[in-house]
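As you look at this complex, bear in mind that one protein chain is not there, while each of the others sits in place.
Presenting chain A:
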Amino acid sequence: MEWIQQLVNGVSLGSIYALIALGYTMVYGIIKLINFAHGDVFMLGAFIGFYAIARWDMHFIPALILAMILCAVIGVIIERVAYKRLRNATRIAALITAIGVSLLIEYTVIFFRGASPEAYPTVIENSKIEILGAQISVQAIIILVISLVLMLLLQFIVHQTKIGKAMRAVSHDADAARLMGINVDNTISATFAIGSALAGAAGVIFGIYYTRIEPLMGVLPGLKAFVAAVLGGIGIIPGAMVGGLLLGVVETVVSALGYSLWRDAAAFVILILILILRPAGIFGKNAREKV
């Protein structure tokens, strides 16, 4: 059953896109900034996980948690150092700063460890299960489960906790939230922390699933995740999940049909089409801009 196999391939790829896209969408939702450094936080997560597993002999789950914590800290530092003072500047200034931060992270990593790739150690024994004639690796299943758990956790944080309530309030109207006694700065930092932690987790998962990591690995998945976020409707959390999974499946289908060289193009054609036909994304409501 070839198509089941392809579906599993697509959903695995898509869940990585979804985890990265969540960070994009949360940050955009709260400060209307496309954080282009997000793909590089994903890369840092992959490297932290790699060093934790290969050099410090940690197990997979502790390494994953360590990568998430350190990425959360890095995300907050980026926000405090680079973006906070630009909160009232033009959006283009913040966007350019984000690109600058992205390049800074990439080339700092290259400066300290060189540009050569690293091979992730095998942490999950790679046995296969046959389901309806498709070979599905245990690795892929564990990765899917972890992604799902993280997404459910995020839903819980956003909808059931106090900080989640604050995040929703700030994204709705930051000034009104401030008047209601919400600490807007801390809420924004928390958003960066959560988004970056998810990107860090995606980095570790990516490393385990695809083995090769290198300092510029965040660029393309970062852009694809951005497409996924726009596809689902930027600023909308369930939209990022659906957009990520959908993009993964679309890319796989394009390859499966024999157009593997068009796969990257397909992602960006989707971006163009969605911007022309439905700029608010699948889940977006057409809100009228206040003038």
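Points worth noting:
One rule holds in what follows: a residue touches a chain if its C-beta (ideal position, glycine included) is under 8 Å from a C-beta of that chain, and two chains touch if they have at least 3 such contacts; residues count from 1.
Criterion: contacts and distances are computed from a predicted model.
Missing chain, UniProt name from the options "NADH-quinone oxidoreductase subunit F", "TIGR02186 family protein", "RagB/SusD family protein" or "Ethanolamine utilization protein EutJ": "Ethanolamine utilization protein EutJ". Annotation: of A:Gly10, A:Gly45, A:Gly164 or A:Gly232, A:Gly10 touches the absent chain (contact as defined above). Of the listed positions A:Lys32, A:Lys128 or A:His172, the one in contact with the omitted chain in the full complex is A:Lys128.
Residues of chain A that touch the chain left out of view are 2, 5-6, 9-10, 12-13, 115, 117, 119, 122, 126, 128, 135, 137, 139, 210-212, 217, 220, 251-253, 255-256, 258, 260-261.
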